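Of the protein chains in this complex, one is absent; all others appear in place.
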Amino acid sequence: MSSTIKGNKLTVSVYGQSHSPSIGAVIDGLPAGIEIDNDWVSAFMARRAPGQNVFSTLRKESDKPEIISGLVDGKTCGAPVAIKIDNKNARSEDYDELKLVPRPSHSDYTAYVKYGGNNDIAGGGQFSGRLTAPLCFAGAVCIQILKSKGVTIKSHIYSIKDTFDEPFDLENLYDDEIQYDPFFPTVSRFKGDRMKQVIEIAMENNDSVGGIIECAVLGMPAGLGEPMFDGIENLIAKNIFGIPAVKGVEFGSGFAGTEKYGSQNNDPFTVKDGKVVTVTDNHGGALGGITSGMPIIFRAAVKPTASIGIPQTSVNLKTMKEEEITIHGRHDPCIVPRAVPVVEAVAAITVLDLLL
Amino acid sequence: MSSTIKGNKLTVSVYGQSHSPSIGAVIDGLPAGIEIDNDWVSAFMARRAPGQNVFSTLRKESDKPEIISGLVDGKTCGAPVAIKIDNKNARSEDYDELKLVPRPSHSDYTAYVKYGGNNDIAGGGQFSGRLTAPLCFAGAVCIQILKSKGVTIKSHIYSIKDTFDEPFDLENLYDDEIQYDPFFPTVSRFKGDRMKQVIEIAMENNDSVGGIIECAVLGMPAGLGEPMFDGIENLIAKNIFGIPAVKGVEFGSGFAGTEKYGSQNNDPFTVKDGKVVTVTDNHGGALGGITSGMPIIFRAAVKPTASIGIPQTSVNLKTMKEEEITIHGRHDPCIVPRAVPVVEAVAAITVLDLLL
Amino acid sequence: MSSTIKGNKLTVSVYGQSHSPSIGAVIDGLPAGIEIDNDWVSAFMARRAPGQNVFSTLRKESDKPEIISGLVDGKTCGAPVAIKIDNKNARSEDYDELKLVPRPSHSDYTAYVKYGGNNDIAGGGQFSGRLTAPLCFAGAVCIQILKSKGVTIKSHIYSIKDTFDEPFDLENLYDDEIQYDPFFPTVSRFKGDRMKQVIEIAMENNDSVGGIIECAVLGMPAGLGEPMFDGIENLIAKNIFGIPAVKGVEFGSGFAGTEKYGSQNNDPFTVKDGKVVTVTDNHGGALGGITSGMPIIFRAAVKPTASIGIPQTSVNLKTMKEEEITIHGRHDPCIVPRAVPVVEAVAAITVLDLLL
Partner (left out) sequence: MSSTIKGNKLTVSVYGQSHSPSIGAVIDGLPAGIEIDNDWVSAFMARRAPGQNVFSTLRKESDKPEIISGLVDGKTCGAPVAIKIDNKNARSEDYDELKLVPRPSHSDYTAYVKYGGNNDIAGGGQFSGRLTAPLCFAGAVCIQILKSKGVTIKSHIYSIKDTFDEPFDLENLYDDEIQYDPFFPTVSRFKGDRMKQVIEIAMENNDSVGGIIECAVLGMPAGLGEPMFDGIENLIAKNIFGIPAVKGVEFGSGFAGTEKYGSQNNDPFTVKDGKVVTVTDNHGGALGGITSGMPIIFRAAVKPTASIGIPQTSVNLKTMKEEEITIHGRHDPCIVPRAVPVVEAVAAITVLDLLL
């Protein structure tokens, strides 16, 4: 069940291809009696939807989810909540030739091998970033439920290429001012503007850039997660790697923490408002895989969009000769901004399961 | 089943605490008819065992595994292979006081909350790095089986604190010269020596350092792994985060790749020896979660050892007052060298499952 | 993920309620490149659909499945195959009162408790037998694939109330004559007619009857299934109990076998066409949970339809007083005939997973 986030109680199963009649999700294990806040869900999904800014693909996508099961009188009833998003754009025929010449750093080639050439190449098929739309629906519902339990999720664009935002720290995490722009959330508005310039330059050169997304889960109680292989880090990492283009996940001080001394990286304990807390959060909210009650902070590395307008070298799988390939059409020069809500969604689905 | 690596066919379940009568593992799903190469297993486990060099704890541990089920005439018979390693050092009583004042950046506090104070604090209990010994046994057996299928695993110390080795590339990966020192494997002997100095300095200061381990899986066929949440990256990441002290996992160009343009990070396809390959391996052997046939390359960030001899601030969980804590006894100033075979073991267990 | 048959490779997830906008299934893990034989699937699903004979509910149901993802050019492409069946009948409002007085031996009460009164009571909600329609779609596809692997599934109505058909044996199992009536399959046409009379009598009395379904899987190779808890019997039983109204599952000689001596119940080995076979099949094709290569034979006990027209005693959950309840509307006096393809479907899904 590869397209499924499998929690102990909560599972989210995604289906569809970029150009199949519909895409969607089946969400099983939600508490019964929840009234879904459709406005909030729509606003959340809009952050992922294309066409929100100049960097985003102009391809016309309908992201309007239709709930086809799981509700009674607008409330969850215990049955799986199934949604479907119809694909308006029919599958074009001109993909067939593409199949023989896989696009570099896309899944075209690996899918070809795995499925013996039967894979759906159109728009990336089941590997398309479009599949993250139903994930966002599921995540939005989970975020709504998490809120009622005192848990919030916050994230920002940590970097675009080599331009970095201010990182989250134990102060700005609780500052509501940040993330003023839901479509391009950064701690520093100034850094955000510079990041946009970096994307613009890439776009002008028919090139692409990637970046890092930093996400924090606030309000999780201490003591959740299991030792070793089912810790909070294991679960989040496993699921975050399910987002297309993610190539790295780190918690707390992460890779940078390896360059510090233990005396610098350790987080002293102290007492605040009668609760045990740590002075710093280099551990990213998890010790031994178990939540410490501090913010769970992680970062996801998003590679530069594989689709670029610059000619690239590939191989024709029939002739087994090299061929030059140029990817036509508009593609996001940077998917990081649209991936931010997806990261939040996947995090929300993952941590909610621990609270059910 | 938190202490279990769960594959579709192969599962490895670890049990024990630092000071329980025994620790061990149950390995289920190994092919029948395999003769375990005990010498190779012992040599592999020795790389993880303490006391191999001056940086390593002097604590006397027996790492001798006893196979208590699963074999007939020295060959696997289809039944789970269970091993046990007896703990020679009895549990000392002086841990009880420690329980009330959790060591910073250890799991003492989170385990205390999770288990309502019933957790085994002695030596870290079930969170002890000692639990990686049975993992190494399981991994060694898997590596042996992988070899028979043409798959090898290679790794090195990528960095200690801010001192970096030469990274793996598509040339040195196939150079048998590297990793001359199984207890401190580096591509560059010179860099290895400098790393050792870094550790020595930390040790002298009663401090600790961390580092990064780079691991490559060579020879995996293309087309393995499932889309989205059960891809090769998801599975490896989930399991690698089960190794104590790992705080980050990245594949291919990983976090550094986010600082490149798409045109630099994309891997052109070409043909070599009649096979489709990529010129570079920034994708780390996985596209869309599915193996490409190129080396699977990943790095794991290992935080500085949490146990340091320098006084630290903690909280007494009874009085809820801050207390200064000094961790006595010898501890590894850097666990990275001993963690290298553990990373290999976990990688081997994970990828073997895809080949069964 | 309660509404999901979870195999190692193949999973079938069902969603929907009796009166939700749609019901459906997501089938993940089918081999790529399979062309679905829609005529065969339709014929198979028709066996479960209502209105095929006088005993069956007249409620107008549309069982026409719409494939909304997972195909390219009519062939499976590796992406999950999602189907949806729209419910034409809107949810009527008169169910609300029913909610407070649970129908005896239905899931009304247990669902009420589980979901805190938020359960969908209309038509049984997610517990409705209607949810077996998408299961039949999935099963039909699996049967089609099984055929290509030399595996066939055969079943008949073993009994209706106290009227029994001829049981399967190693001869009639290979006789194509049986099961002449796909909507009421029996080995003996005469016994089938008598069974129908039994149902008619129940119907006339506003009462209901149950029965037993016997199912055989032919052509499974020996050596499949895992010892103890993942044997072929464990898997089939777990899934067959997922069919509404099933209250018992037995293999081979089953419960009757407990009344025999070992010398009568043991199956001697012999050689036939160069293959090891057993002379009898009291073991039902599984020894130690592993297939023997003999037909897998099992029986499922289907309780009498809980919905009867006779007044019954229940409790008003608000007043906590007894109330007499009479279930109006037409209901199947016996669901056994329509459950036969469902049993086949679930068996097919279960065993196909072992062959992928």
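The first chain written gets the first letter, and so on, giving A, B and C; residue counts start at 1 in each chain.
Note that a residue touches a chain if its C-beta (ideal position, glycine included) is under 8 Å from a C-beta of that chain, and two chains touch if they have at least 3 such contacts.
Here the structure is a predicted model, which means the values were calculated and not measured.
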Selected from B:I23, B:A133, B:M195 or B:V343 as touching the chain missing from the view: B:I23
Among C:S22, C:S69, C:N87 or C:Q126, residue touching the chain not depicted: C:Q126
Selected from C:D28, C:D267 or C:D353 as touching the chain missing from the view: C:D267
Chain C, residues in touch with the chain not shown (by the definition above): 1-6, 14, 102, 104-107, 109-111, 113-114, 126-127, 131, 159, 161-162, 202, 205, 207-212, 222-224, 226-231, 233-235, 237-239, 241-242, 244, 246-255, 257-271, 274, 276, 278-279, 282-284, 286-293, 299, 301-308, 310, 312-315, 317, 320-322
Chain A residues that touch the omitted chain in the full complex: 8-9, 78-79, 227
Residues in chain B touching the chain absent from view: 1-4, 6, 11, 13-17, 20-24, 26, 28-29, 32-33, 66-72, 75-82, 84, 91, 111, 114-120, 122, 125-126
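The rule is simple: only the chains that are shown with their structure count from here on.
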Superposition of chain A upon chain C: rotation angle, C-alpha, nearest 5 degrees: 180
Between chain C and chain B, distance of the C-alpha-averaged centres to the nearest whole Å: 46
Chain B residues counted as touching two or more neighbouring chains: 227
